[in-house]
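Of the protein chains in this complex, one is absent; all others appear in place.
Chain lettering (A, B and C) follows the sequence in which the chains are written, and residue indices restart at 1 in each chain.
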Amino acid sequence: MSSTYGENLKLSIFGQSHGSAIGMTLNGIPAGLTVDEKKLAAFLARRAPGQNGWSTPRKETDAPEFLSGIVDGYTCGAPIAAIIRNTNTRSGDYDNLKDCPRPGHADYTAQIKYGGFQDAAGGGHFSGRLTAPLCIAGGMCKQWLEQLGIQISAHIASIGDVSDDLFDPVNPDMQGVGPVFPVLDPKAGLQMQGLIEKVKREGDSIGGTVECCITGLPAGLGEPMFGGMESRIAAIVYGVPAVKGVEFGAGMQVARMRGSENNDPFTVVNGQIQTETNHCGGILGGITNGMPLIFRCAVKPTPSIAKLQQSVKLSENVITTLQVQGRHDPCIVPRAVPVIEAAAAIAIYDTILGGNNHGAK
Amino acid sequence: MSSTYGENLKLSIFGQSHGSAIGMTLNGIPAGLTVDEKKLAAFLARRAPGQNGWSTPRKETDAPEFLSGIVDGYTCGAPIAAIIRNTNTRSGDYDNLKDCPRPGHADYTAQIKYGGFQDAAGGGHFSGRLTAPLCIAGGMCKQWLEQLGIQISAHIASIGDVSDDLFDPVNPDMQGVGPVFPVLDPKAGLQMQGLIEKVKREGDSIGGTVECCITGLPAGLGEPMFGGMESRIAAIVYGVPAVKGVEFGAGMQVARMRGSENNDPFTVVNGQIQTETNHCGGILGGITNGMPLIFRCAVKPTPSIAKLQQSVKLSENVITTLQVQGRHDPCIVPRAVPVIEAAAAIAIYDTILGGNNHGAK
Amino acid sequence: MSSTYGENLKLSIFGQSHGSAIGMTLNGIPAGLTVDEKKLAAFLARRAPGQNGWSTPRKETDAPEFLSGIVDGYTCGAPIAAIIRNTNTRSGDYDNLKDCPRPGHADYTAQIKYGGFQDAAGGGHFSGRLTAPLCIAGGMCKQWLEQLGIQISAHIASIGDVSDDLFDPVNPDMQGVGPVFPVLDPKAGLQMQGLIEKVKREGDSIGGTVECCITGLPAGLGEPMFGGMESRIAAIVYGVPAVKGVEFGAGMQVARMRGSENNDPFTVVNGQIQTETNHCGGILGGITNGMPLIFRCAVKPTPSIAKLQQSVKLSENVITTLQVQGRHDPCIVPRAVPVIEAAAAIAIYDTILGGNNHGAK
Partner (left out) sequence: MSSTYGENLKLSIFGQSHGSAIGMTLNGIPAGLTVDEKKLAAFLARRAPGQNGWSTPRKETDAPEFLSGIVDGYTCGAPIAAIIRNTNTRSGDYDNLKDCPRPGHADYTAQIKYGGFQDAAGGGHFSGRLTAPLCIAGGMCKQWLEQLGIQISAHIASIGDVSDDLFDPVNPDMQGVGPVFPVLDPKAGLQMQGLIEKVKREGDSIGGTVECCITGLPAGLGEPMFGGMESRIAAIVYGVPAVKGVEFGAGMQVARMRGSENNDPFTVVNGQIQTETNHCGGILGGITNGMPLIFRCAVKPTPSIAKLQQSVKLSENVITTLQVQGRHDPCIVPRAVPVIEAAAAIAIYDTILGGNNHGAK
């Protein structure tokens, strides 16, 4: 179902890029949980644009207004609703987007699906701006998970051909990942920023990968088959615009591995069952094994580029050219990092609300 | 929710590897659709083991018995239920699997989750055998999609380092893909089979990738955000045991691409809107654009290998070694091909049942 | 799941009586449908309090603000969100409601469920005020159903022992039902109003029944068993505060009937299949038969009464007495009529979105 997620919690995201507000409702959250609004604001700031050279200079004041569900800093058991007013509301003529769709955007598919009734301004409901309410929901889930000892942290794993290779899937240490340009290896970070600058000067954009790591999870979380952690996480992460690949543990690389190499040997560390490697990304049979849960996703290059592109004029059924106006992120990956954390937090918290151990009590 | 899938249809899969039967129920299917049982049997045969050198010599007679929902070859609107009797039922002592979990299997996570009450025999509900009822459901959906002009076809894209490179994502031609060892390039197929033989002799196993292609889809299928085609397909494909990565179109490779390269230019071919490349895999904003829908998934090497492996004795909390008994597929990828087609067919048919064009009528 | 409804559309209602706003999101609505905001305002006005002697003199300005999903009067395919600001926001001390629960209200059950974290002010999320966003969603669904030739209309069937007996379940004519005090028989209406005045003078309240009738429905709507129209309608109508009984057609009276009396004989009228009576309320096997769909629900007397009542002091576990302050509706039934229409409209439109005929095409 469009723009809703969750089995135990129910997230519903609404709004269009240039409508009067965007927002979210989140049902099924226990009463009595705290929400630290300052911490949430800091989390949302990581996603906000306009902060530096590699993101769009557009300013968004994404301070959420909570309409319900929170009283005196505590959840009250009622559905939580929050909105962000759009200051940059709809004006001008966006009909050209309906007739001449931008390559790589949802303009064409929305036009076909909604028969021209879609809100085309700024991408409407398909805009990356809708990740802001996702981050409101996810930022709260992240706080509630932290209160259970579960940490979610992501970094830029690569941009173009530059990789941040210091990640250890068995004993991940995410302390060094900064909020502004989140990498483990500062040198790699500088190279990435240089690459983004170069691509920007060329009027182009570039993609990358985000790697996300969840520690502190109990073993036994998830359900068999379609209720497995991979299904739950992939279903929400693929809801983030621009994601075209999601992989767990060794991911696509398992295709090149032998069983003797890919199987993670069990071991005992300080009396705890662990595995010596973590090719499975902390998930066996869809269920967590107590090791760090690790996944990566590929974020495509921003489709809005300054370069001239080939498109079609739908009204005349002929080929034409198009130049996307405005200033856009040459690389969306740094801002995608908190969004991926938010998506993961929602999926994990949803699963935890269902109970993580179905064995007899 | 464990072992159920679908928004418009409702699939429920049940059974354990060594229980009395495995099966599925499928609700929400329109009345009056035909089911060609011979064609379904041929489809199931593609998944069955014991057919040749590269799969386990175990024999399964996976002829489904339909209990309800089909009368005289037509769906009758009532839920469809079908079962496959297990001939190889539970006997002997599987308690060792509960105490000494096999690496790469769900033995350990099931033990933690179900507190020792799980059916450990042959992997229980986590067994790859549960893909047989998935293929019953998917095989029917595939037939119903064909009646709508939609074709689903997959091939082995790689095994280890050997790739089947002849796939064209813009104008895919899957005619040459055979049922026994499904590749486009026979030479690559022979190389893959050689590699599997070699790995088998070494008492090891090897992984690979399956590439799936869906043609004939209308544009406008799918919903925004979490209702997008990527989310729907990934959620079911990750329910197939051994899948650790799912990617669409250019997939993980978008991370290395420029926007000017990744954006698919629109064009007009015979009066139809198309794109010149298909890096988006036929999906923009989660919604089909009328081009072939393309995805790949990585299938890990069979965890059951003859080689000695390190595990733990849970009752004593000590490290031990373990050798998996029995004969197992050295490479599960060829048999996974129809399973991936089945999963895709279910996801697509589920979406179609919801209506593919939400525009005003 | 709390405060969400729908299988094909997804309604989510949020807000607390004295929070900053109440509202709703509605997902899954086709694009290109018109929303007549004036007509919607008139519909909401039927539910609003403060209009006359028999309802509370509190004033609510329940003009909804649409945040998303509607552009230039047309649905755009994106989720619809609308809010109503609360002018009467939280202030003062409501902790007494947490310690000394009002009989007939949810104060006690909320206290137990939410451990004291619930928003007790004015009933919080359990307030009848939450039927306003239900009426926003239902008022729109009602318009969309009208565009399909489906009319939903309800009347007060009884208040106390006074009945409005002119309803004909076979050929219902709801033209004469006025918006202010919705009855078919004006004499019964005057008697009811007299009874309400009397009860009010006594510091008491009184219950009643609402009868709802849906005409223009196609035969074949609904699904077997738990997907039947009775299940779908009862599930939403029981979500309206104060409803304690829901019955279809002859309803509870079928318990006193013979089969020969209750079975509705089929007949042919102007070439159309009809039934001569309508004891089944237009539903057989959960599925509409093309006759008017008819249900009634019992609305309990307003629990807030001026009379002294017995309650308990939870902190001390002792019996005490309590007098509910403020001015309250002595009878909520007249205002419940549009709410029941709204609930029915949502259930019917949800079912229609799923497709009403699953036979072969």
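Assume a contact is a pair of C-beta atoms (placed from the backbone, for glycine too) under 8 Å apart; a residue touches a chain by one contact, two chains touch by 3 or more.
All figures in this text were calculated on a predicted structure; none of them were measured in a lab.
The residue from C:G19, C:P49, C:P101 or C:G122 that touches the chain not shown here is C:P101. Screening C:S3, C:S153, C:Q193 or C:T215 against the full complex identifies C:S3 as the residue touching the chain left out. Remark: the omitted chain is touched by one listed residue; of B:T4, B:N96, B:Q253 or B:T277 this is B:T4. Residues of chain B that touch the chain left out of view are 1-4, 10, 12-16, 19-23, 25, 27-28, 31-32, 65-69, 71, 74-81, 83, 90, 110, 113-119, 124-125. Contact between chain A and the absent chain runs through residues 8, 28, 30-33, 74, 77-78, 223-224, 353-355, 358-361. The set of chain C residues touching the chain not shown comprises 1-5, 7, 13, 101, 103-106, 108-110, 112-117, 125-126, 130, 158-161, 199, 204-209, 219-220, 222-228, 230-232, 234-236, 238-239, 241, 243-268, 271, 273, 275-276, 280-281, 283-290, 296, 298-305, 307, 309-312, 314, 317-319, 357-360.
As a convention for this text, only the chains that are shown with their structure count from here on.
Among the chains present, the centre nearest to the common Cα mean is that of A. Relative orientation of chain A with respect to chain C corresponds to a rotation of 180°, obtained by superposing CA atoms and rounded to a multiple of 5. A separation of 39 Å divides the Cα centre of chain A from that of chain C.
Note on chain placement: the centre of chain A and the centre of chain B lie 26 Å apart, centres being C-alpha means. Those residues of chain B in touch with two or more other chains are numbered 223-224, 358-360.
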